[in-house]
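Note that one protein chain is taken out, while the other chains of the complex remain in position.
Naming follows writing order (A, B and C), and every chain is counted from residue 1.
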Amino acid sequence: MTAPATTFGEVTDRPLDLAAHEAAVADRRAGAVVSFQGVVRDHDHGRPVVSLEYEGHPSAEQVLREVAAEIAAEPDVYAVAVSHRVGPLAIGEVALVAAVSTAHRAAAFAACARLVDEVKARLPIWKRQVFADGTEEWVNCP
Amino acid sequence: MTAPATTFGEVTDRPLDLAAHEAAVADRRAGAVVSFQGVVRDHDHGRPVVSLEYEGHPSAEQVLREVAAEIAAEPDVYAVAVSHRVGPLAIGEVALVAAVSTAHRAAAFAACARLVDEVKARLPIWKRQVFADGTEEWVNCP
Amino acid sequence: MEPTPLTIRYFAGARAAAGRAEEVTPAGRSLDDLTVELAQRHGDQLAAVLRVASFLVNGVTCHDRQAPLPGGATIDVLPPFAGG
Partner (left out) sequence: MEPTPLTIRYFAGARAAAGRAEEVTPAGRSLDDLTVELAQRHGDQLAAVLRVASFLVNGVTCHDRQAPLPGGATIDVLPPFAGG
């Protein structure tokens, strides 16, 4: 059995360091590294957004690491690093970073996309957006 | 018509700076940035590789920019940055970096994967590998 | 002897709808009964959230909403996630 794939996962209120995640997945066997950044956009459904805040459930980091471990357990994957930001964020700041290393690029693109999809589906984190007209909303919440 | 998508592309013998490519595609409208690194691996088809060199045809940079512009012209894409390294590379060094920004993640993953596929198919660049046993080969060349 | 009461924790949009972060309420009912009561107590806004929320009972996702909730349990009300 090859060395178990390494994983790194953190929910933090500090700015996310994508380069650190890319370095964390470096592996002599890896020919491909794919990384993702979820960035705070200046609008949502056409409405200008001025600021945004993420709130995490206490279990968020544990869930994040479970998702990372599942992706890392896949045969082609050498390493996974994924982190989510909580607290207030400005436009252009990064809310989610993810990086995956594999032998070949197809597996890296597929695994990184799956990682982000799983994080979005399962991570108990919520987003409150404040719009330019002063109104605000919890995304996906009635 | 929205602002034309920005593109950046370079064939260079200097080490590639992924962070610079990621910064180059930053865009206030973008909610997703996906990036790719093609890394020199320590083996090929099971044979240990000790060093590697890329040679580029004089037209390589122009072809690279054509491919970048095609991807950047796609409706969902805001910006594209892609560069290829030539000259000698050590194991673990990066031969190809690519970054794409879009509104949403699905388009970013798809466009970045397509960008790398197109670069590999059309870029007039060749790879010479030196193996641990002293033999060498031009990849894909009889 | 009364079973120890439940602690309900509201997160994000649920907290906004309930107007509070936490609440204590008698144990002994199922999650379905509990949510009906909470909706009546705090109004339509919370009722709408409760309809789409998921729930943790002592940290574990609750799948049987008819089973009586254990005394002293912590019930977390989680609106639909919106991470990334």
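As a working rule, a residue touches a chain if its C-beta (ideal position, glycine included) is under 8 Å from a C-beta of that chain, and two chains touch if they have at least 3 such contacts.
Because the structure is a prediction, the values reported are computed rather than measured.
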Displayed chains contacted by the hidden chain, counting the whole assembly: B
Hidden-chain contact residue, picked from the options B:5, B:18, B:77 or B:96: B:96
Hidden partner chain, residues of chain B it touches: 38, 54-55, 57, 59, 84, 95-96, 116, 119-128, 138-142
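In this section, only the chains that are shown with their structure count from here on.
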Mean-CA-position distance for chain C and chain B (Å): 50
Euclidean distance of C-alpha centroids - chain A vs chain B, Å: 23
Residues of chain A whose C-beta touches two or more other chains: 38, 116
Chain C: positions in contact with at least two other chains: 84
